[in-house]
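Input: one structure, supplied below.
One protein chain is absent from this view; the other protein chains keep their places.
Our next item is chain A:
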Amino acid sequence: MKKHVISHWSYLYGLLFASVGGFSVFHVWGELKPTADISWLDVLSEGGMTTLAIFWLYMVLRSRPAGRVTQLIALGLCCIIFSWSMDVVDEFIRLPSTLLWHSWLESLPIPLALIFLSVGIYHWHEEEIAISAQMAKRERHFREHRLFDKLIPVGGAGYLRKQLGLALKEASVSMIPVSVVAVDLNDFNLVNRRYGVKEGDDILQVVSQLLLINIRHDDLICRLAGDRFVILMNNTTESAAKLIAEDLKQAVSHLAYRTREENERVHLTATVAVTTAQKDDTDSLIQRLNTLIIRNKPDRSVLV
């Protein structure tokens, strides 16, 4: 069955249409209140509520991809906005109380909205669980979107520092070893020179995915900067980490990446470094890892 996806604009058109409809009902059957009768405090609070609800809808539509969850939440919010906006109009125009429309316009959308929102939020919860499973190797215990890497879908250096700080604190209490592995691509700036930044960025994304596949479920991968990735391995001895690091090195050298334009095979190799925390703080550990990676770099392979 083909899924029907409602475009983001149609919510706004639908809402506008419904509001115009509701307004015309008021216009036809109602009569304008004299200025003295208008309670400005109500207008202000109800108007403010409507504006806020429009802001929520805007945020949801701006940030979320189309799909079931977005659809339900947006419909729920549309009902709320409609109901509240009728409330505002109500302050200016009096409808005869004999008219059944009056209470319908304001009250009927609200239960509908609540149903939509509840179902929507339930599905959202399911969706979050699915996403968290996918994100497992990229974040541990807490999410901080402001520390996400701008380019590659893993955490950046700031996130690494935070996580490393937590892991080290934990380790000093429970005496479990914490190892860190650095993976650095060899001569990556030559790749950037030769194929351009766009291709270089694509390669980094592919490499980050590749590393993600090749680490264990409890490991955390972050991009330190450029082409240097750091993997935090909790409860892992140095020798165990070395084995994994060697696998990662192999995986990178077997990656058959082909450029977008020319389908040219790019041969990548990586240097790895492994160290285990001993009475370290975050900075000294990262510093040592960096020194190691420079030392492990092979002599220049002539790449032309």
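One rule holds in what follows: a residue touches a chain if its C-beta (ideal position, glycine included) is under 8 Å from a C-beta of that chain, and two chains touch if they have at least 3 such contacts; residues count from 1.
Operating definition for what follows: contacts and distances are computed from a predicted model.
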| field | The complex's invisible chain, by UniProt name, from "ATP synthase subunit a", "Transcriptional regulator, AraC family", "Acyl-CoA dehydrogenase" or "Molybdenum transport system permease" | value | "Transcriptional regulator, AraC family"
| task | Check each of A:Ala36, A:Ile129 or A:Val197 against the chain that is not shown and name the one that touches it. | result | A:Val197
| remark: Cross-chain touch to the chain not pictured, restricted to A:Glu46, A:Asp90 or A:Asp227, is A:Asp227
| In the full complex, which of A:Asn189, A:Thr237 or A:Gln278 touches the chain missing from this view? | A:Asn189
| request: Write down which of A:Ser103, A:Gln209, A:Ser253 or A:Thr291 is the residue touching the left-out chain. | output: A:Thr291
| remark: Residue list for chain A contacting the dropped chain reads 150-151, 157, 184, 189-190, 192-193, 196-198, 201, 224-228, 286, 290-291, 294, 297, 299-300, 302
